[in-house]
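Of the protein chains in this complex, one is absent; all others appear in place.
Then we have subunit A:
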């Protein structure tokens, strides 16, 4: 990137800029002709020049090459004799020619503008890409001081106006300048004096106005600054309001604000005055010239030194003059503006020690394993405040050994781990692999052969699968094969990417580097994934996520096929173990007490919004079914009872009381509403209840589950009526609602419901202790027997982790990070307090299983684990202890215990 915007633009677009300039030059003759033509029309057919007799004829479109005398003395060479036309014909022909010229000019403009737009957009794309490319190459310390939002705004918003300007950077001044010059030249040709006059006026405009505008820019900046300061001051007042009150300084604050507002007023008023004065002057200069033309041109015409046609042409040519001048001035202003913005962005993105592009070069194919130790040599580093993190550390991390790194508080153990993966850069010393400085090794080498996970686990938004395979996406391994329109689009993508200096890798190709981790494709990768997830005890979580998801039949055909069998097997198992009462199955002829009233009425899963909980009470067909069964009034009465119970129970509680969590169907704020509603509805016959009130009450009834709320509102008669209404609802379902509900079918798969709901085909009872956990264990074993558990895990892997992984718990995020560090199968696995959120008791199991998984199938990677719990160090070959940034002890567990030094002290505390 160049510091100067014009240079930057010229470097990347010179070829296109020259082309477009050439096109503009090409467009000038027609432009000139379109200026000249009105004169010919007025002078010729209208004024009658050359048509002195009624049947006189003139020649139209005679093309002659007439070289000036100083070039050649030859006779003019006639290309085309032209047509001989009468006066009226001539008028029409000339007017027609004028129209043609207008169209040609328009087409030129269209081409030029489109070309410019494309040029600008391409440059914007290039610039944005370069900025992000630089972010990817920033040294790690930069990220401690830049704010993510600021970088994002710069890339997104601040460079945006540059895009608009880039297309105009050279083209606009050239085009407008030429246009203005052509018009001026034309006027000069008609009459030298008028031309000079116009040139003089344009000169004034071109010199004076920009000068005056500069002041506008300065005032504008001041306005922005004072406004920003005012905002800061208002914020201060709000935050410091208590100080203001207790010290009686409100009037001091008033004075301060008034003073600031006064200053802003002055600036703004100045701005207005100046702005309108500039406008007045500009308009005046533009208008005074025609006055001079009319006065002087008219005088010359009267004197016979100028014909009327010429005068009209001059005036109409002059009409075209101010607008290019004005645009030129605008362009100049934009240039200054954009140059400032560009300089700011340039400064922000130019940091010291930026990583060389070569270190991140795309490297296809396998990378040699690390067979030598990673040596930390005389390494010292500080954090951005200057505090020492590591002090002159020298040690080797040898291949194949497991190392526990233990630190005292602030001992620097985490920094040591970061050092090994280049996240902390040295002030002195270096880290070297096989004699080469880590800082200069390509990331393709270190990033594939070492794995790293830390406790502050960030995940990208995407599925668990995406996040697991993320560590394997180094380069496009296989291009996707495209055909037809898709191929054409892909080719276009490639060309356009190259035109803007972007890489043309196919994001939709297969980026997963199976070969590096020694698997042959997705199936083996999945097995490896299962193993790593098991090692970090995350597989059960993934399985549960899968159970709670609904399934795309096309992607996972095995699950729908086995659901009915699983359902039956579950039933049998529950009966065998005397647990049948845990789940109340759906039965078309029976009321399911554990399900809500709405679920019992619909007896199916709503698809789409029509029959969803929120809209159910408004659905006309559903309501008609209720009305026919006489249930609408009954449900309304039930809702009133529910509301009455809830109000009675909760009326005296403060709104933030934790008991409200128990009240699923009503929030604390709604209690007074319902109280008022109950008052209003008291003793009102159902027929007179307002529609909206009725709906509200019915909604309460819809979500009622007797065993959960225990208000005693559902008797056998009511349940029978609901079951009868259910049948009526399904028998007469209109065509328009056919797709909006998927009925419960004991023999079929329900694609809108989760796998768990499909297998249960019922509801878990509310009254049984740990029912949900027990059922889940049985479901798991049933699915294991049917051999579909792995498919459920696959479904679970498609769970979207949310922004930053927030839909997972912090423990789950940490486990996922460790799992993918294992999945990479690097030669050095560095875990930096990677499972710190995990409960102490399970940490030991996890350390054991992770060490075991790392060494699976005879692999022997080095595992370097920064532990928060020194007790676990005994599971490792070697223990390194850091205190105040230096390695104070290094040896195996027993040796260190025997020394009774820092390590033994840490263990004892």
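Throughout what follows, contacts are C-beta pairs under 8 Å (C-beta built on N, C-alpha and C of every residue); 3 or more make two chains touch, one makes a residue touch a chain; residues count from 1.
Going forward, contacts and distances are computed from a predicted model.
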Query = One chain isn't displayed here; going by UniProt, is it "histidine kinase", "ABC transporter permease", "Cyclic nucleotide-binding domain-containing protein" or "V-type ATP synthase beta chain"?
reply = "Cyclic nucleotide-binding domain-containing protein"
Request  = Quick one: say which of A:657, A:684, A:806 or A:899 touches the chain that got left out.
outcome  = A:657
Query = Out of A:259, A:648, A:784 or A:894, which is the one that touches the chain we can't see?
reply = A:648
Ask   = Just one of A:319, A:710 or A:900 touches the chain that is missing; which is it?
value = A:710
Inquiry  = Which candidate, A:350, A:371, A:680 or A:767, sits in contact with the chain we can't see?
reply    = A:767
Inquiry  = Tell me which stretches of subunit A touch the chain missing from the display.
reply    = 578, 645, 648-650, 653, 657-659, 662, 707, 709-712, 766-769
